[in-house]
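And now, chain A:
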Amino acid sequence: MTAQLPPGLALHKVDERIMTLNVGPQHPGSGHMRLIVQIDGDYIVACDPDPGYVHRGEEKMAEYRNYVTNIPHLERPVIHDSCNILYPYVLGVEELLGIEVPERAKYIRVIASELNRCIYTMYWLAIYGIFLGHSTMFMWPAGDRELLIDLMEKMTGARVTHAHFVPGGVRNDLPPNFEDVCLRQVNYFEKRIKEYAAVFYDNPILVSRTRDTGVLSRQDAIGYGTTGSVLRASGVDYDLRVKEPYDVYDELDVHTNVMKEGDSYARSKVPWLDMIESCNIIRQTLQKMPKSGSVRVKLKPNPKTKGLESVYKRVESGRGSLGCYIVSDAKVEPYRVKLSVPSFRNLIALPNLLRGEKLGNMPSVYWSLNYWPVEADR
Partner candidate 1 sequence: MIEITSTPLVLIAILGTVGIILPILSIARKEQGSNLFYAIIAFAALILSIGYVGYQFYAENVATSVLFSEDVLVDDSFGGFFAIAMLLVAIFTTVGSFNYMRKQNSPAVYYSLILLATIGMVLVAYSTDLIMLFVAWELMSIPTYILVGYMKKNPSSNEAALKYFLFGALSSAIIVYGISIAYGLTGSTNIGEVIQGYATLDPSLLPLGLLSVGLFIAGFGFKMGLVPFHQWLPDTYEGAPPTITALLAAATKKAGFAATIRVVVLGMVVLNIDWTLALGILAVMTMTIGNVAAIMQKSITRMLAYSSIAHAGYILIGLAVAPHSSLGLQGSLYQIMNHAVMKGAAFIAIAGIVTTLGVTHIEKLKGLGRRMPITALGLVIALFALAGVPPLSGFWSKMMLFGSALDAGSALWWAPWLAIAGVLNSALSLAYYGWITRKMYFEGETEKRVAEPKSIIAVMIFSTIFLVGFGVYPEPLLKFVEFATPVIMP
Partner candidate 2 sequence: MVGELAGNYSTVVMMFGFAIVAMAPALIISRMISPRKRSNPVKFLPMECGQVPSGEGRTHFMMQYYPYILMFVVFDVMAIFLYAWGSALLELPKTATLPMMGFLAIMFGAMAFALYQSGRRRIW
C-alpha cells in the first residue's frame, strides 16, 4: 500500500533468491513474537507477524473474578504501563457501579498514569536504542527510569505491578512529602531526557538511518486504525487526553505532539516529546491537586452492578488509545471484559511498512510502531 514492492522482486522465481528468516521468538530483535520475514538479498519482500506466544487469556479469566480481584490480573499484559491498562477498566467499573470518585483521587490517578507512561516509554526507548545498536541509549533510559520507578514505589508500594487503581479511587493516599520529591525527581528526569537529544535524536547517523524508512502516510495511518504515537507521527492530531478528556484532564493544559513525516524517526521521536509533555502535566497536577481529602470511596467487598448493561471506556496509554469494554449481568463477576489494545492496532501496519524495506530497517520500523507483544496477545 504505502511502500511499493520494487519492480523485479516479484518477477524472479521464488525458490531462487528468496530466503525465509524466522525473526523470533528466540531472537534479540523480536520480543515475544515471531516475524516471518522473506528477504531477497537485503530487501524484505514479505513480512508476516506471528504473535500469540504469550497469550494467557486475560479476558476469559476476567469473567471468573469479581470487579476488584480482577485488578491484579488485568494489569499483567503491560506491567510497565500497569496503571494505564487498568485505567479504562476502573473507569468502566465506576460507571457501572455509579461511583463518584473523590477529586484528590482523580489527581493521584493522573500523576500515576503519567509517571507510568514515562516508565513505559523509557523502557521502550531503551529497547529502541539497543535495536539500533546504541548501547548507551539502552543503559541511560534503563537507568533513568529508576527515578520514576522509585517515585511509583513510594506512591504505591510496588515497583512494577502497582495494582493501585481500584474502582472508587486509588488504594492509598500519597505518602508525606511526596509532592516535593516528585517535583524534584521529575524535573531532573526532564533534564536527563533532554540530554538524549545529543547522542540519540540529533545524532546524524540515527537521523539518516531512520529518516524515510517505513513511511506511514496520514491516510494509511488512519486507515489501518493505528493509534497513539504512531498516529500522531503521521500528522494526525489525536490524543484522547485532549479529545475525550477523562478524570481531570480537562482541567489540565495538555499539548499534543504531532509530527508530519510518518517515518521511523518521527515515530520514535513523538514518544520522547510525549514524555516531556508528561513531565509538564505532572507539574501542573501537583500544583492543582487538592492538598487533602479522601482518595477512595468505600465499597462493599463484592460490589454488584444493577443489571445487564455495558460500558466502553478508553484512555490514552503509553502506546495509544486503550479501550475496555465491560458487560455486566448483575453478578459479582463481569459478564465480559474486552480489552482493545493499541499494540495490536499498530501491528497491523507492520507488514505493509516492511515490504520493500531493507533488512537493516526491520528492527527500527518494527519497534518504532510502539508495539508491546504481550499486550497484543493478552
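The rule is simple: contacts are C-beta pairs under 8 Å (C-beta built on N, C-alpha and C of every residue); 3 or more make two chains touch, one makes a residue touch a chain; residues count from 1.
As a selection rule, all candidates are chains of the complex that A comes from, given by their letters.
The shown structure was predicted, so the numbers you read here are calculated from the model rather than taken from an experiment.
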Touch assignment for chain A within the complex, options 1 or 2: 2
Complex contact set, residues of chain A against candidate 2: 6-9, 16-17, 19-20, 22-27, 30, 34, 41-43
